[in-house]
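As you look at this complex, bear in mind that one protein chain is not there, while each of the others sits in place.
And then chain A:
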Amino acid sequence: MTELWPLFLRATFVENMPLSFFLGLCTFLALSRRPETAIGLGVAMILVLGVTVPLNRIVYDTLLAPGAWAWAGLPEVDLSYLSLIAFIGVIAATVQLIEMLTDRFFPAIHGAFGVFLPLLTVQCAILAGSLFMVERQYTLAESAVFGLGAGTGFAVAVVMLSAVRNRLAYADLPAGLRGLGITFVFTGLLSLGFASFALMVAE
């Protein structure tokens, strides 16, 4: 339990979702054209990952894990193969709930999110957060920290990339490299930079 801060740093920098695990790249590339949209996406990612990962931990522990039904006299029941559908359901419901809540109480924030929030339902990075959490057997507190860290890492990376792309729009590039091509090359460079964070957290 004392390892929470290193875990946060690890999730943010060392195991950066888009740059070292290639997760959530579709939105990462599609929405990083402007810094404003990138910031909106980043905040939404932190929020959704921070909520869904611990929530899925609870769902997994109480309903799906092997032996979770022991209290009902069914100790052999192992529903872990259903986790994929359960997680997707939880994520979709959470996203919907966050959208309704922010719309009701914080209309300004809701306006800033725009279309990103519903899109996050089918974002690989979010589902991956929950799947990693099961695979690595985090406790509830660790899951919450991991979710927040992963979201922060995504936000940092997407804002950095959008800043680069914003400047790059004025560059005179070969026609074939324009747009997607150069974005990949720059993501590669960013990823190379993030690789040097690997030593930041001791194993």
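By definition in this document, a contact is a pair of C-beta atoms (placed from the backbone, for glycine too) under 8 Å apart; a residue touches a chain by one contact, two chains touch by 3 or more; residues count from 1.
The working rule: contacts and distances are computed from a predicted model.
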Out of "(2Fe-2S)-binding protein", "Septum site-determining protein MinD", "Na+-transporting NADH:ubiquinone oxidoreductase subunit D" or "Cytochrome C oxidase subunit III", flag the one the UniProt entry gives for the chain missing from this complex.
"Na+-transporting NADH:ubiquinone oxidoreductase subunit D"
Among A:Leu97, A:Ala169 or A:Met200, contact with the omitted chain is made only by A:Ala169
Out of A:Leu63, A:Ile88, A:Ile109 or A:Ala163, the sole contact with the unshown chain comes from A:Ile88
Touching the absent chain when the full complex is considered, from A:Phe13, A:Phe132 or A:Phe154
A:Phe132
Using the document's contact rule, name the residues of chain A that touch the chain not shown here.
19-26, 29-30, 81-82, 84-85, 88, 92, 121-128, 131-132, 135, 169-170, 172, 174-185, 187-189, 191-192, 195
